[in-house]
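All protein chains but one are shown in place.
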Amino acid sequence: MRISEDQLASFSSTDFHVRSLDLLRERFSKQPMDFEEIIRNIQEFQIAIPSAALGNGRANAKRSRTGGEPRNLAEKLEDIGLLQQLTCKTNSVSVYIPWDLPDDFQEVKDLANELCLKFDTMNSTSSQDENQKAYAKLGSLGNSNKAIRDEAIAHNEDVISIGKKLGSKGLTVWMADGSNFPGQSKFRSTLRWTEESLREIYEFMPSDWDLMLEYKPYEPNCYHTVVPDWGTSSMLAKRLGSRAKVLVDLGQHLPKTNVEQIVATLMHQNLLAGFHFNDSKYGDDDLNPSSIKPYQLFLIFCELISGDMDKAQAWESISWMIDASYNTQDPLVDLIQALETITIAYAKAMLVDRERLNECQLNGECSQAQEILQMAYLTDVRPLVCEARVRSGGAAEPLEAYRILMIRNKLVQERGVKSYSSIF
Amino acid sequence: MRISEDQLASFSSTDFHVRSLDLLRERFSKQPMDFEEIIRNIQEFQIAIPSAALGNGRANAKRSRTGGEPRNLAEKLEDIGLLQQLTCKTNSVSVYIPWDLPDDFQEVKDLANELCLKFDTMNSTSSQDENQKAYAKLGSLGNSNKAIRDEAIAHNEDVISIGKKLGSKGLTVWMADGSNFPGQSKFRSTLRWTEESLREIYEFMPSDWDLMLEYKPYEPNCYHTVVPDWGTSSMLAKRLGSRAKVLVDLGQHLPKTNVEQIVATLMHQNLLAGFHFNDSKYGDDDLNPSSIKPYQLFLIFCELISGDMDKAQAWESISWMIDASYNTQDPLVDLIQALETITIAYAKAMLVDRERLNECQLNGECSQAQEILQMAYLTDVRPLVCEARVRSGGAAEPLEAYRILMIRNKLVQERGVKSYSSIF
Amino acid sequence: MRISEDQLASFSSTDFHVRSLDLLRERFSKQPMDFEEIIRNIQEFQIAIPSAALGNGRANAKRSRTGGEPRNLAEKLEDIGLLQQLTCKTNSVSVYIPWDLPDDFQEVKDLANELCLKFDTMNSTSSQDENQKAYAKLGSLGNSNKAIRDEAIAHNEDVISIGKKLGSKGLTVWMADGSNFPGQSKFRSTLRWTEESLREIYEFMPSDWDLMLEYKPYEPNCYHTVVPDWGTSSMLAKRLGSRAKVLVDLGQHLPKTNVEQIVATLMHQNLLAGFHFNDSKYGDDDLNPSSIKPYQLFLIFCELISGDMDKAQAWESISWMIDASYNTQDPLVDLIQALETITIAYAKAMLVDRERLNECQLNGECSQAQEILQMAYLTDVRPLVCEARVRSGGAAEPLEAYRILMIRNKLVQERGVKSYSSIF
Partner (left out) sequence: MRISEDQLASFSSTDFHVRSLDLLRERFSKQPMDFEEIIRNIQEFQIAIPSAALGNGRANAKRSRTGGEPRNLAEKLEDIGLLQQLTCKTNSVSVYIPWDLPDDFQEVKDLANELCLKFDTMNSTSSQDENQKAYAKLGSLGNSNKAIRDEAIAHNEDVISIGKKLGSKGLTVWMADGSNFPGQSKFRSTLRWTEESLREIYEFMPSDWDLMLEYKPYEPNCYHTVVPDWGTSSMLAKRLGSRAKVLVDLGQHLPKTNVEQIVATLMHQNLLAGFHFNDSKYGDDDLNPSSIKPYQLFLIFCELISGDMDKAQAWESISWMIDASYNTQDPLVDLIQALETITIAYAKAMLVDRERLNECQLNGECSQAQEILQMAYLTDVRPLVCEARVRSGGAAEPLEAYRILMIRNKLVQERGVKSYSSIF
């Protein structure tokens, strides 16, 4: 289904919104703040949706179900198209293979074109394919058995080939490889095999593709993970070549990690591939972005803007993707919330008075630095985000529109109550 | 004071010890285990004592006091000499400047020679010199103010010059630099300044010296530390040159970090400088080695032996130093315990059946791998450690000897009850 | 020094503020929100300042210094008086003994009266008095030595006696007691001795006083702390009697603790004594409130309001105190920021649509619950907080007023650059 332009138009801006925006401009009138540029930046900021996030699926079939889930990649594109119509914040899909292998490539590409959607980074799934049994014990790309490594490499090469057909320009590699007990795995050998496998994949990649290497401290393995931290990920990326970079999944860090500092350190080396946005309280919880630590997300965007301004690493070189999936309710509602909260963090970070902050940092005026950040963070930027959305043709209040238009009901009617998205 | 050879001789081996050793050999008779080599390895294994660890000092004057503390570097050498006579496990001192700046270099060197002690790595103290006020706000080597950075560099160069006179061959750099609040410090700038400062120090170093760069996630700063993890430390070390490496202080990691994996990853890159041995339950607690997580220390030594055997990084290239100081009692007792427990971990790790373990690792036989490690870990290796000590001329039971000889009493008589070691 | 009424009047409300407040009212016009009541609640909400927080003191003399620090309790009252004039958010001081023992009680009480300040909870300092040496090894109220326990009890009784003279109505007990190594202390004995000591103190307390028992997982002890968690603290409080309750210091929890849930669980049992407000990233960092986890503070206030509304525990029975002290700059600036951010969290929590939230909670509508919280949290409540302050006679923008009035300069003139607050 598609939302008609008339329908969308009926959810456009309000007088209240206009006055809120005026007041916000007034609040910052003494600072050299270009609101038009900020709004343009918000408009241009687009976050990819993973093809795996549109159902209630993930772990197992025991979850409560919303109904009307997309049953294949085409229907997932449709769902993302709806999100884009409402929010204007997502123009691409990040496809997981083998779960979302399209039957008919041309059909899927045509549909994407029609919906103005692009194919973002491809995702291989080394932890969960037909070889899972062998993988579970000794890993995929880092397996001690060359034959199994070769299969894992071949899977990644397949994903690249599929991605080429779709028009993707990158591959995200996350490996579940690791061990559960001391002694089970030889750290250095596993690392070496992993590097060799990654090199084959890297060399197979088209020259305009990027390889994004994720890290994660634990889970599903409980003692050791082959690529546990940004240090290991960047060590491998540097050895592969300049098109290999480090992907940051916000939930995949040890307790108390200063994630914004890692972001800055990666940009310092031009090594930041991009983000998997989510939030977490305990481990890799995959909760909705900003649902637990919204201030951290703001601080991360402060680093991103600062790194771009200082030409450490260009904004355009960074990928943005949602990777949250604890959907206990309608996943489209969760995704609308996620797109909104990420954008809010970005918008707030643009309100930081960078010139004054730099001065404070040089002079050690830490109370003032604190004040400058608070001034931006405490500001209600929803009028800015709303303005950008309305200018791009979206709904002023996407969640409200989603509910009034009864989109879920219509999807259930179209697809049935028991339609399940292809899951793992 | 010195212990006479006669005195020492009276604490040598016993019949019980001999029989224990025989039984231990018998237990491993089916494995290709060269006990003579193991004993030689234990004999050769020597751990440096930091000059700051010989008093009850550290934080403040409120600690309970043992009395008879060494009042200067010469007396500290004497104390280490006593430790060496009893344990034969420490042939060197690691000097902290400015706290242990010698008055008369020749005198100190002569004394060291007499006691058969060497001067291990020098330690600068960037967090706590005359510039502490400026440092507290904006750091030392990473300060935004060039003049303060230059002072911090000059301090390190002074330490190198002192070390050259003493015959040391390395410099350990730990920086307290960081910030307490978001916004206070600019991560990338601080990193850049730190790198520039380290480069000046590195270039000032004699060509046969090594620079050992410590990392620490937090404390004394509560939001950000300039070199928080092995990733940052190794990034800087690689940029400096091949004589810069990463020092691992066991207590300086985020909760749940797999430290033995970091050790393996550093050896994989020939980047491991060495260790500050201690133990911790919560943060950088500086508790006695093995007092909380003895199995972790064993696993670390397993990695060290494995890395050496595979020629990833040579055993001889690694530095060993104690850095524990929660001495609520006699620091010499604590140090004897520390030297013993570290050696025990090393000895146990040498009992691992490496050949069989490699097979298990290749084949994913994880229960057997677990068994092999347990077989070594559960073995009581005190007979081995004792044998090595006795062969080297030390006491069979150093703590017993220390008490029977009433060494602390004699030190109190010599130096007084209120003798305080130079502290910070 | 005092700020004149004319001076204060010149910092009152602005046209921009009025329009902001109107817009905020409009935003919530569809919800049954009584803004007048919210403003009254904000006005009535008063946070105590610890007497130890007004200098740059805490740890040691190496900190950078602001100058003009209050040199005794009278000058500290003056400083709090200034804070109250500007912010109208603090009408009381929480005195630490022995550090702030007044010379002349009547003088100090008269001054407090003149400044409209009250004496909040008294604080004993069991970790750091003349007996520190004995305490360091085996603790104070839980020491194995009855004589030392008696001294610690006597100290607490002294503090109560002093508090009675000042008009305080409560005693906060925090014990540094614990141990650094396994085996050093016998957990159950220490707990029993501690309970016995607390009982003596509890029985010594006037019948209209409350005993507030803090908990802390670690530090200064590195292995075990006698009262490490809310469970132990509430076990002891329940055994003492109904006037003993549990004090929550926000920074004193293990990593990942759900602090807002503890608050709810304590209120469920009518056991919440109150708060020490601060923030932390790693341990008991004592950073300014909301400088790291502002959303957590908001969630805590949500629980407080909910618990009060449901009559689990009355709002009035809860104590509020700042306990942050990482002042690298002017402590009065830090305190103004702290009072503001705490109030902001409270104001945001009052904007939660409780009725609708309750419905969502009953029906498991978790996306909507999330939305309701975000609606409140994302709102800029500074107009509300400002309005409350102006109505109470404070400055619209306290920090701005503080700077324009050059208060620190005047304090330095009055008290000198090298005036140090009595510190520990």
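For clarity, chains are labelled A, B and C in written order, and residue numbers in each chain start from 1.
Convention: a residue touches a chain if its C-beta (ideal position, glycine included) is under 8 Å from a C-beta of that chain, and two chains touch if they have at least 3 such contacts.
Keep in mind the model is a prediction, meaning the values are calculated, not measured.
Among the chains on display, the ones the left-out chain touches in the entire complex are A, B, C. Interface note for the absent chain: among B:114, B:380 or B:414, the touching residue is B:380. Considering the full assembly, B:292 is the residue among B:292, B:339, B:396 or B:411 that touches the omitted chain. Residue A:291 is the one among A:51, A:84 or A:291 that touches the chain not shown.
Only one of the listed residues, B:284, B:303 or B:365, touches the absent chain: B:365. In the full complex, subunit B contacts the hidden chain through residues 16, 19-20, 23, 26-27, 255-256, 258, 281-282, 288, 291-295, 328-330, 333-334, 337, 341, 344, 364-367, 370-371, 374, 377-380, 382, 399. Mapped onto subunit A, contacts with the missing chain fall at residues 60, 62-65, 128, 132-134, 136-137, 180-182, 184, 217-219, 222-223, 255, 280-283, 285-288, 291-292, 326, 328. The chain not shown here touches subunit C at positions 137-138, 144, 179-189, 191-192, 217-218, 223-224, 228-232, 234-235, 254-258, 260-261, 264-265, 267-269, 295, 299, 302-303, 306-307, 310, 312, 357-358, 360-364, 366, 369-370, 372-373.
Assume only the chains that are shown with their structure count from here on.
With centres set at the average Cα position, the gap from subunit A to subunit C is 39 Å. Within subunit C, the positions touching two or more other chains are listed as 255, 281-282, 288, 291-292, 328.
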